[in-house]
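Missing here is one protein chain; the remaining ones are kept as they sit in the complex.
Let's turn to chain A:
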Amino acid sequence: MAAPDPDTDGACRHCGDPFDPDTAAAAGHPGFCCAGCQAAFGLVNGLGLDRYYDQRCLDPAVRALKPDADDAIPDYAVHVTPTDQGEVSLSLLVEGLHCAACVWLIERLLTMQPGVTHARVNMTTRRLSLRWTPQPGEGEAPDLGARRVLDPVLTVGYRLVPYDPATVDRDTDRTERSLLRAMAVTGFATGNIMLFSVSVWFGADMDAATRDLMHWLSALIAIPAIGYGIRPFARSAVTALRAGRANMDVPITLAVLLAAGMSLWETARGGPHAYFDAAVMLLFFLLIGRFLDSRARGRARSAAGRLLALGGAPVTLIEPDGRIRSVRPAEVPVGGTVLVAVGERVGVDGAVSEGLSDLDVSLITGETMPARAGPGDRVFAGTLNLSAPLHVRVDAVGERTLLAEIVRMMEVAEQGRARMVALADRVARLYAPVVHALALSAFLGWWLVGGLAWQEALLIAAAVLIITCPCALALAVPVVQVIASGRLLKAGTFLKAATALERLTEADTVVFDKTGTLTLGRPTLESDAAEWTDDDLRRAAGGAASSRHPLARALAGACPAAPAVSGVREHPGEGLSWDDPEGPTRLGSAAFCGVAKPGVGGTLGTTSSGRRPALETPPNRPRSMGLSSSHSLADRARDRSSGSGMIRHCEPASIDAGEAIQGEKRDIRPGLLRRFAPGNDDQNKSCANPIDSTDEESERRTPAELPPQEMGRVGAGFLGPELWLRVGDRAPVRFRFADPLRPDAAEVVDALKARGLAVELLSGDRPETVARVAADAGIETWRGGCAPGDKLARLAALRDQGRRVLMVGDGLNDAPALAAAHVSASPASAIDISQTAADLVFQGDRLAPVLQALETAHRADRLVRQNLALALLYNAVTVPLALAGLVTPLIAAVAMSTSSLVVTTNAMRLTRTRKSRP
């Protein structure tokens, strides 16, 4: 047994989370935060795999390895595929993978199961591929033993999501592989041809017959290698020529083919000069550049893949006769009813027909506070069911869901930015025609004016093409990019777009979102001017420990020593209740705890509707335009119909507005809006013109209109989310929550200003809260109450002033702005859609990665420019030589490899301090 590490006392021996040892001992699981962790630890130890605990390193950015009894385990049966030889296979995405020790543990746990023939976790893509032979008796079970095999891994606390390998895009994988293969073939050819070439160059006493033999051997290797290696370039060149353009691949293809052809002819007539080596080497270097380029670009795929996987989890369908069947989301009939268990993501769009629960809607709206959903309320694919099972009547599935539609919108918005042409491509556009003109003039000049035979002249023209070919250009930029992104990756920043670095260097204005970006986006218990006693906190935290609600978790986190209370009942959308020795206890919204003052809505529950929304919207609503989670979806619909709707309902429309700003005229999709707005359609007529209503909303939020008692944060009108605790007949006490700034926010803002960048804060939150955060962070220019459309408008205004904006944000309401900004960054805690829209994604609680990315971008940019200058210098020297017909194959080979080496070495300077992983 692994002894508990003395250093980790107070941290759970399994998941590493802090806990209180005394409480745990009393509850019967000493050394562990919960019984689940104890069971997991026992399992790992029992199998003799306890070395795992010595060797692992926990990654704070990854979900803690906590087995959660409430987690709904997806039904694997749908994705189990029989293979030949009586085996079955299953592909899964692993959530909770911290480090290589996790890979080891999972594989070991699985291979210990009888019948498992293959279990392999890919650490890069976090995918697990599994094959096993069903044991006797399992052949009849629908999942063929999947649960039995996977059970130990689930017990340990990993979450396994099945996916359909066919839906995950394999095209890019295939391209990368074929590039690598072509690279290997041309590399082999280069090496071996060089063997012959060097002997020809330096074998001064070599007779003509031997030289011809060498040339023929070179041709024998070169021709097939060129035929194989040139395909990626030729394909792109032909496509470009068909479209009437010339890209870099045109001169490349032409040069290689011309050089090979001329050399073959030269060899056939026994001439002294053959360029096989140069032609193949050129291809080799260019393929290296191409491969690096494709790797740098390919990183963004995993995020998109995860999003797709969300839609791929099986759905539990309730048949008309009451039977329950697990099906793929695409097979669910519209109008059918599906069951959504606690902890499960809703796989379809629809309306609740039965049940009352809290939904985590963060994927769709960016809200961290759950929304209540009861009969008649609309639910959307991608939301997570938190507290009670729901029956949902299906309106839309698969590609027709709101989630799929939002993803498509982001793609459209992204394409607008893809028009940005990388520096290397801009250079290439100039380069190609110049090179062609030079080669043509060399040919014509030598043939017509110089009086050479046309074959000789053509040979010189081929030499010009080869020597001008942009090895340095094609290699230098991708090398710099790969090194730069490797450097950033090591520091926890994930570079998604290939041109992001270049665009970062151009940024002169930084626009931050507030909640979740400048702040942590996690509610934390306010302890100054507290209205509660430690005893209250202890009691409340004990009850809250059993809930998944973010505020309850914050409360439990504030007092981990609290003994967990048993017998807690969760009232969806209202709060928790349990029997305390001192009387029946309630924890939840003001109304739930019988607080007479409706006040600022308690966020575990609903507030009474009909109050002025300005009073109902607590300011610390993460990114969500100040919407209280205390609203049930139905409440929001009512608000909407009374003309005081919540801006965020119109976010997709604002994405449309964003596209319009980008110059792509698109119809606003009323159908989508109706679907997005909760409640039934006639309640939502007023959402038909979302932009108007967002304007109305922001006007409504002017500070002047706010009641004076709400201007400050202290006093009766405190504007944060809150929970009430009522014990027996005692007066209820209030717990307030605030969202703290990221620890280095002010420093980073200062550093950005020192770099000469303008810094702004745009937030959907109430102006006074934004003002306070802006003051804390040292930002002078700020704007509160911004709808997504307002953010876009501000970005457009900045662009009209000629500013290049770096947008940093994390919510769905930021997503259009992220896509529209010149360059954008998003914290890893952001919702997937924002991460998809952003150019860089950074991890951790600090903002410093933004600064670091800027700095790396500037260094990379300097290196790219130096490299381009070096390439130009090289051309200035060699082109006259080639034009003069002085370039022999030896000179061509030396010049080409030298220039490539020089630019690569220069790029490597980016790693200066220590070697980075490319």
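Just so we're on the same page, a contact is a pair of C-beta atoms (placed from the backbone, for glycine too) under 8 Å apart; a residue touches a chain by one contact, two chains touch by 3 or more; residues count from 1.
In the analysis below, contacts and distances are computed from a predicted model.
The complex appears with one chain absent; UniProt names that chain "Cytochrome oxidase maturation protein, cbb3-type" among the candidates "Cytochrome oxidase maturation protein, cbb3-type", "ABC transmembrane type-2 domain-containing protein", "Electron transfer flavoprotein subunit alpha/FixB family protein" or "LacI family transcriptional regulator".
Set against the missing chain, the residues A:Ala101, A:Ala373 or A:Ala853 yield one that touches it, A:Ala101.
Checked against the full complex, the one of A:Leu195, A:Ala491 or A:Leu757 touching the unshown chain is A:Leu195. Summary of contacts with the chain left out: across A:Cys33, A:Val78 or A:Ala119, the touching residue is A:Ala119. For chain A, the list of residues touching the undisplayed chain reads 55, 99-101, 103-104, 107, 111, 116-125, 129, 177, 180-181, 184-185, 188, 191-192, 195, 210, 217, 221.
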